[in-house]
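Encoded as structure tokens, here's the structure I'll be asking about.
The other protein chains are all here in position, but one chain of the complex has been omitted.
On to chain A.
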């Protein structure tokens, strides 16, 4: 089953004809994603050849949906145009917008996330690697060949830590891996994914990756305590981060006493979540929990 993305998903790529868009559309196609079109008003009517696939370019998301029945869009457009791209996709009635673009101003993210929510469009990201349901579909930039289909669900603020855990648990495999992004405001949260994984019959265990900044992990912990019966194993990055310094992600900053890795770890452990000290130890916890449940 998987969450939010399956082999039935029909994917548009906004910004497909740009450098990043071209590179990653090729990778998505190679991973089995059903990419049904690109969007670029200036190149409408053309097609782009990706090895053995010719992908049509539409002038708008609405045209793409009308022609193909697309239900997912992956957004690669530059930060200055990202807001307009998501608003257009939401207006066209797309179900899921995956925003890969990094460096979008927070005021823009607040605006398009609010707008999309009102229109019934789920946003994943911004500044995220996207999501992958191994063996079925890949919407974004997560490398597809480091793992295989399986029964672990993964939700993460960090792209590379997603890859690291996917790789360490490659022999077990994943139902869906969702990179929600490291910005202060994101469209899909840890909690949204926990709720979906809880309902997903193909997911047995959830790996949650968090980092310093905000209180998303503490809220996720409270949610787990009340609603999640499946085992959850977590990893938190940023124990050594000094106060007041942004560590790479726009949202990864410890301010005053809030947002520390320790506070997040404590909150998760208080509701019975095992928290690994390193990515490798986290993977070992997952194996131990799966072994015990067998």
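One rule holds for everything that comes next: a contact is a pair of C-beta atoms (placed from the backbone, for glycine too) under 8 Å apart; a residue touches a chain by one contact, two chains touch by 3 or more; residues count from 1.
Note that contacts and distances are computed from a predicted model.
S.K.: Missing chain, UniProt name, options "TusE/DsrC/DsvC family sulfur relay protein", "Succinate--CoA ligase [ADP-forming] subunit beta", "Anti-sigma factor antagonist" or "DsrE family protein": which is it?
M.R.: The record for the missing subunit names the protein "Succinate--CoA ligase [ADP-forming] subunit beta".
S.K.: For the chain left off this view, which of A:48, A:65, A:97 or A:141 is in contact with it?
M.R.: A:141
S.K.: Based on the whole complex, identify which of A:209, A:267 or A:286 touches the chain you can't see.
M.R.: In the full complex, the listed residue that touches the missing chain is A:209.
S.K.: Need a quick check: the contact residues on chain A for the chain that isn't drawn.
M.R.: 79-80, 103-107, 109-111, 113-115, 129, 141-143, 146, 156-164, 167, 182, 184-187, 209, 211-212, 214-216, 219, 235, 237-242, 245-252, 261, 277-281
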